[in-house]
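Heads up, one of the protein chains got dropped from this complex, but the rest are sitting where they should.
Moving on, here comes subunit A:
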């Protein structure tokens, strides 16, 4: 078992973290929606993205302008190339001033450079003043969330911590503990000689830094001590002061579903202060450290520069199904998917190379990003670079690069496996898999079908006078595990007067290879399938698997875009490819007359690719409703089932934990049937749900008034 999987198992055993994070996540989605009332998130985040794109394009120029303006207003600006330089500057400054006590307000940039440990080693007393950060500091842990560092701790644990570390008896009552923190930290504020803060925005035009806080510790840190040090990453620059407005509108709404944080502080240059001895200083010392530490290198990277648009709202963590289970284990100093990318540049490629495996590719984070960053795309790119550098594991090399592109070998292998699985199949279910016993623990997986779909096509019903021809791309799961879905597709299309053609030469769509970071293997599969599908002149190419649709429609053109020979073919195919439910919905008038009322209480499960890439998850719902089904939505909606293709093989325990949450939502809906459009989700959900789990095509086919084509 890999070290990472061990860590995942350890994190999963700490139920407290996932309990807190999932509870927060469920509330967050609803509260955030409310906070955006009257606002257009899509427009706002586009403005943020444009501002940050300008920043990245003009990074050096803006940095120089910021230095000039802030200096003119009385600040001292230091440009630190590395974490070491930033730390040394602050330590030297404290030493030169004879400073022994430092208060800090929350700053990820200082976490990134491990400032506290360094200053403490230099003999300084450093106190975090954000309540969550203070709790983390007292407990000697590391923050588990960008915005809510102590979200994983219970009130009892905090009370116990206060008793132990401060020596004060306090009831595990939150308002009492908050008052205790106020009293204790007020003493620190009043006696500190240096305040260190981060900044959410740095404005080149005016040399201003903006700090958003709720507790007020940011204001005290930047006001009481006579020396203020700001540590701010270069990417926080924006060109103009007016640019802070869209950031102020998005950041709090996306971070904590607040319309605005309690305090927004704009500091421009030096202002008056009184020191702890009561002496009035007309000009306090303001030092601003513009931190590079890998950011310039990132800006020079044609792909990863996009990650510099991040404004650290942490929405991507809040909605991430993996993060909800693992908390800080998914990431390093910066957590979650964005943390993986930042780690690659700020800390080290090796660490990021490990962590990227934890992304299951559900794409939900992209929907919520403040700056429209294609985070799933960045993680895919990171994975490709990891594979290019280190290769894939031996099992993946044989299976994905060796067998998958050799269609006959692959299909022969599946057929052999279908015969050999017999000893493990009981009542039509795989009960204990050899090699992967974790996968079958506590559930029954569907076995490989003894007769694949490709051998059943001869028996499909055919319309007597076909209205058109449709090419069906079945994909591996339908072909070899769920051929019934393919047959259902055939029956529904026959009722609609369509002749279904299943070209023999098609194989795996290649997504597993793409997902594993093997674009070369993927391109080979793309060419094979294109050649097979192009042979037949058809109205449309449909699939009953959203992942296959995404591969054919979006990924083939991407991977073959440089290839003149294939570019035109991919373009033509991409236009014709559609998923089953969208195709039927568009032509529903041709089907509905043949449908008997669907008398079922159904809850619909959104597959990630159908919802977030194809944006088609409304169509199967509409179809089922039009067919007379009673639709019961799940609460919360939008939960991933945890399948993620090879993810479920790599992290079976994690995949299972995510599935448990899905199962609760399904059972909470009171529906007898889960409808879905993705055979992967069906594989995953069907193995645990006690009710029926069916593809939309199967539900429609079962309701056809004339089981044989008219």
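Assume a residue touches a chain if its C-beta (ideal position, glycine included) is under 8 Å from a C-beta of that chain, and two chains touch if they have at least 3 such contacts; residues count from 1.
Note that contacts and distances are computed from a predicted model.
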{"item": "Among \"Pyruvate dehydrogenase E1 component alpha subunit\", \"Gliding motility protein\", \"LUD domain-containing protein\" or \"Iron(III) transport system permease protein\", the UniProt name of the subunit that does not appear here", "value": "\"LUD domain-containing protein\""}
{"item": "Absent-chain contact - pick from A:132, A:405, A:490 or A:627", "value": "A:132"}
{"item": "Selected from A:272, A:348 or A:437 as touching the chain missing from the view", "value": "A:272"}
{"item": "Among A:29, A:81, A:166 or A:241, the residue in touch with the chain that has been omitted", "value": "A:241"}
{"item": "Residue in contact with the excluded chain [from A:57, A:174, A:388 or A:567]", "value": "A:174"}
{"item": "Where the unshown chain meets subunit A, residue by residue", "value": "20, 23-24, 27, 73, 129-132, 135, 148-151, 153-155, 158, 174-175, 177-179, 181-182, 185-186, 189-190, 206, 208, 214-217, 219-220, 222-224, 241-242, 244-245, 248-249, 256, 259-274, 276, 278, 280"}
